[in-house]
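With one protein chain withheld, the remaining protein chains of the complex are depicted in position.
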Amino acid sequence: MSTLQAPRSTARTRKGAPAWVTAVVGRHPVGMLLSAPYAVFLALVFAWPLGFAVWISFHDYFFAAPGAQVDRPFVGLDNYRTVLADPDVRESMVNVGVFLVINVPLTVVLSLVLATALNGAIRGRTFLRVAYYVPYVTASVALVAVWLFLFSDGGMVNQILGPLAPDPSWLVNSTLAMPVIALFVTWKQLGFFILLYLAALQNVPKELYESAETDGASKLGVFRHVTVPGVRPATLLVVILATITGANLFTEPYLLTNGGGPNGASTSPVLLMYQRGIEQGNPDTASAIGVILVILVLLISLVNRRLLERD
Amino acid sequence: MRTKAMAAALGALALTVAACGGDGGGSGGAEDHGEIKVWLSNNPEEIAWGQAMVKAWNADHPDEKITAQEIPAGQSSEEVIGAAITAGNAPCLVFNTSPAAVPQFQKQGGLVSLGQFDGGTDYVEERSGDVAEQYQSPDGEYYQIPWKANPVMIFYNKDLMKKAGVDPENPPLATYDEFLATSKKIVDSKAAQAAIWPAPTSEFFQSWFDFYPLYAAETGGTQLVEDEKATFDSDEGKAVADFWATMYSEGYAQQEPYNGDSFADGKAAMSIVGPWAIAVYGDSVNWGAVPVPTSQGTPAEETYTFSDAKNIALYSACENQGTAFDVLKFATSEEQDGALLETTGQMPMREDLAGTYPEYFESHPEYAVFADQASRTVEVPNVPNSIEIWQAFRDAYSSSVIFGEESVDDAVGAASDDVTELAGQG
Partner (left out) sequence: MAVHDVRDVRDAPDVPEEQHHASAAERKRLGVRGVLRYVGLFLGSAVFLFPFYYMIVGSLQRKPDTSVKGAFPTGGFTLDNYTQINSRVDLVQSLVNSGIFTGGVLLGTVVFGVLAGYALARLEFRGQGTLFATMLLVQIIPFQLLIIPIYVMIVRTYGLADSYLGMILPFAINSTAVFIFRQFFRQLPEDLFSAARLDGASELRILWSVALPLVRPALVTAVLLTFIGPWNEFLWPFLVTKDTSMQPLAVSLANYISNVAGRAANPYGAILAGSVVLAAPAVALFIAFQKRFTASDIGSGVKG
């Protein structure tokens, strides 16, 4: 990919380093120095822990106090076998699938429509922007509290619905819990995605709109034939980012449905990882879940890219 | 690009796979004295007691000061303590160590055996008497001192009973049939939203406040696991599970967790609580207490229940373990136990409680029923994988009893197999 190539600099370093030096350290070795802190940071808090996590997933690992002598034998694929045979793990994968099927399309459609509408709006722009971005900047912990009251059994949503209120109520209903979470996350994250689309809209050439309008295309037609294809690259980005955020779902089921309730119907793989690893003291199987999840996310991103780029 | 990312990740792995392992911790010895840290449970009554205790100690020991704080947040104290053990920043004493977590903490190397201190074992056994035995670990050592128990009973709201047309002084709650009939009256009369509202969530410890007390009563004092085998795949176990399943399916108990205290708010007419509830609900609720129900209505003086004990353990991360042990003895002395009883209403686990504090029980006759119940309690089994066992049980209970997604018999049978397997893993 061309992004990976360094900028094609026409300038030469003044002292004209010998070719072999350039071949070994690159044209600007000072770059290694500048990026060294970041490289060390990545090695320390990303590469090392990732390697350690993979190592843990192949061992019978548990937490021990510093200095305690404990035995942690290599167990090969045992942890993976345990995890794959565990119905809870499979349920959590299905749950997050349900989440993605609702959240991703909803996010894409809503953020694109709202961004298009906002783009043309001049009056009250400041207010509208604040309104749509504010959930994004607010901590989940705070927002979850309000949703809890809105969607609880005697909460306002059910009071409005009256006899139409679902039974059991939203957050303890095994079919509805996950959609409510998906809705919550869509609402919370939408501001960011609107921002991305607003940026992308600036890049759709104005002439395209003008010529479409001269051709007498309807507003909807313009939207379908100019805007949507014009922001396709942004759509790819939104889809992939939304998928990644979704795959890392944790805080919402942890707080909104009391740790993945009812009865595991809203458990996400990351929550399960947290419960198994930290709460129940089985970091080995937890790491195995994590490794499987990362592989799945990589695959999904790949498929997304293939699908959306083919055109 | 993708292959490049993969390659980067693999390279990172290759570099780091070998790097792991622990280091020597700097834990202290049994003779070291100095400042220590302790954690207290986070209810206001226990904090009040704890702060008074710390103040009394600090006044006499200026060189060995205690710093006390509440246990940090978390869905359960156990996950927080477990993480602190791993980190090596656990405090010296935790005045809220669940017996169910002791096997795991011990396996982590996080606890100090009290036998390492001069007269430690004797102190535990003399203070608590025969009860102490339940808290001995399989290796014969004490890694916890049995501190206080909260034998649970059914608390009911007399005003709501009256509203529901039930005799408030003598509500029929002894057998399952009576309990269900009374619950029906409460809910049908709209006296309260729920007859009783145990937390329907899946934390491992929630079964201690719905299934386990009734199971203890029904079986006359059987633990969940005995001789490395699950005991609950039996007629008694299924009877208890079926009873609760009916409570949920009829809507007498709620499937949604209540934010707050359903009993205090009058949303539930009954609650499964320990003697702490007297201090908490005291005058705000017009309450009465009866033993937990059994299928046949076992007489009150023969009914067993869950002890809900909380103990004190000494953690290996502690540097001044000598001081820690002295504080442990100080905090469980006759004087401090009396203060605990007075402030929190919880029952110190010492022999002959009523005989040691006669004035207290004279002036608080309402505690007599709990003191009597305290002699017939069942503890959680002290076996390996204890928390996982309770979690496996809770998961099965949740899907079958609370949410009715599978049959109770199937769930109980499957959970029994899982639990037996976990208990046997040593």
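A and B label the chains in the order they appear, each numbered from 1.
Operating definition for what follows: a contact is a pair of C-beta atoms (placed from the backbone, for glycine too) under 8 Å apart; a residue touches a chain by one contact, two chains touch by 3 or more.
No experiment lies behind these values; they were computed from the predicted model shown.
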Pick from A:112, A:242 or A:270: which residue touches the chain that isn't shown? A:270
Missing-chain contact, candidates B:86, B:316 or B:391, resolves to B:86
In the whole complex, what residues of subunit A lie against the chain that is missing from view? 1-4, 6-11, 13-14, 24-32, 34-35, 37-39, 41-42, 44-50, 52-53, 56, 66, 114, 117-124, 126-143, 145-150, 152, 154-156, 159-160, 187, 190, 195-196, 198-203, 206, 209, 213, 219, 233-234, 236-237, 240-241, 244, 247-248, 250-251, 270, 273-274, 277-278, 283, 286-287, 290-291, 293-294, 297-298, 301, 304-305, 309
Where subunit B meets the left-out chain, the residues are 1, 4-5, 7-9, 11-12, 22-23, 42-44, 69-70, 72-75, 80, 83-84, 86-89, 259-261
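We take it that only the chains that are shown with their structure count from here on.
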CA centre of subunit A versus CA centre of subunit B: separation in Å? 38
Subunit A residues within the subunit B interface of the complex: 1, 3-4, 43, 46-48, 50-52, 54-55, 62-70, 88, 148-149, 152-154, 168-169, 171-172, 174, 258-264, 278-282, 302
Residues of subunit B touching subunit A in their complex? 1-2, 4, 9, 12-13, 15-17, 19-20, 22-27, 75-76, 78-79, 82-83, 85-86, 88, 90, 104, 107-110, 193, 200-204, 254-257, 259, 316-317, 387-388, 391, 395, 398-399, 402-403, 405
